[in-house]
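Below is one structure, written out as C-alpha cells; the observations come after it.
One protein chain omitted, others in place.
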C-alpha cells in the first residue's frame, strides 16, 4: 500500500474505533434508537470509505509495480482478476 | 431497550471494537488488500446485525409500552412513524 | 399490506423498472462508467426505500391485526420474531 494511503486508512480506522466505542456508550446509556441507527449508518459509510482507499491504493500498486511483483506492473489479466476478486469481497 | 437486547448489542459492539482494532493492525502490517476488504465486509455485516437487534427491541418496546410512554403501547400512527423514521436512518 | 402502502410500493417498482431499463440502455450506449455506477447506486437506494415501505406496512399490519390473523393483533413474541426475520432477510 502507498505510504500516504496507509496513513490515511490508519487514521480513519482510529476514528472508526472511537465511533464504535461511542456507539457502545450510546447503547449502554439507552439513547434513542434513531440516534443509534444514525450512528450505525455513519460508521458503515466511514468503513466503506476506508475500504475504497485501500482498494484504490492496491490498484495503483498493481499498475505501478511493487516489491512483491519484483517492481514490475501486473499484466492485464492478473489486474482484471485482482480487481474482480477484491470488489467481490468488498461488496460481500 | 429490553435488558437482553441491550446486553446482546453491547456484547456485539465489544466484538466489533476488537474487529476494527484488528483491521487497523492488518493495515499497519500491510496485509493483503483482499483480506482487509473481506474483514471490512465482516464488520459491516456485524454492525448491521447489531442495528437490527436494536431496532427489533425498539419496535417491541413501542408495542409493549415503556416508562417513557407512561407504560402505554404506542398508537398505530406513531408506531408507523417510528418504524419509518428508524428504517430510513438505518438504511441511510 | 395496507392499500396505500401497496400502491406506493407498486408505483415505486414501476419507476425502478424504468431506471433498470435506462441502465441497460446506458450500458448498450457505452456511457461513462461513473454515470452507470451513479445510476446503480440510485436504483439500490430506490429499492431499499421500497423495501422499507413494505416492511413498515407489514409491522403495522402485525400490530393492528389482519384477516390472516383473524383480525387480531400479533402477540409480542410473534411480533419480535417477525421483525427480526424480516430485517435479517432485508439486510441480507
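As written, the chain order gives the labels A, B and C, with residue 1 at the start of each chain.
Keep in mind that, in the parts below, a contact is a pair of C-beta atoms (placed from the backbone, for glycine too) under 8 Å apart; a residue touches a chain by one contact, two chains touch by 3 or more.
Just so it is clear, the structure is predicted and the values come from calculations on it, not from any experiment.
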Contacts of the hidden chain among displayed chains: A, C
Absent chain, residues of chain A that touch it: 45, 48-49, 52-53, 55-56, 59-60, 63-64, 76, 79-80, 83-84, 87-88, 91-92
Absent-chain interface as seen on chain C, which is shown: 1, 6, 9-10, 13-14, 16-17, 20-21, 23-24, 27-28, 30, 33-34, 36-38, 40-41, 43-45, 47-48, 50-51, 54-55, 57-58, 85-86, 89-92
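Throughout what follows, only the chains that are shown with their structure count from here on.
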Contact graph of the chains (line, ring, star, complete, other): line
Centrality ranking, top chain (CA atoms only): B
Between chain B and chain C, centroid-to-centroid distance (C-alpha), Å: 20
Distance from the mean Cα position of chain C to that of chain A, given in whole angstrom: 28
Shared interface positions of chain C, touching two or more other chains: 92
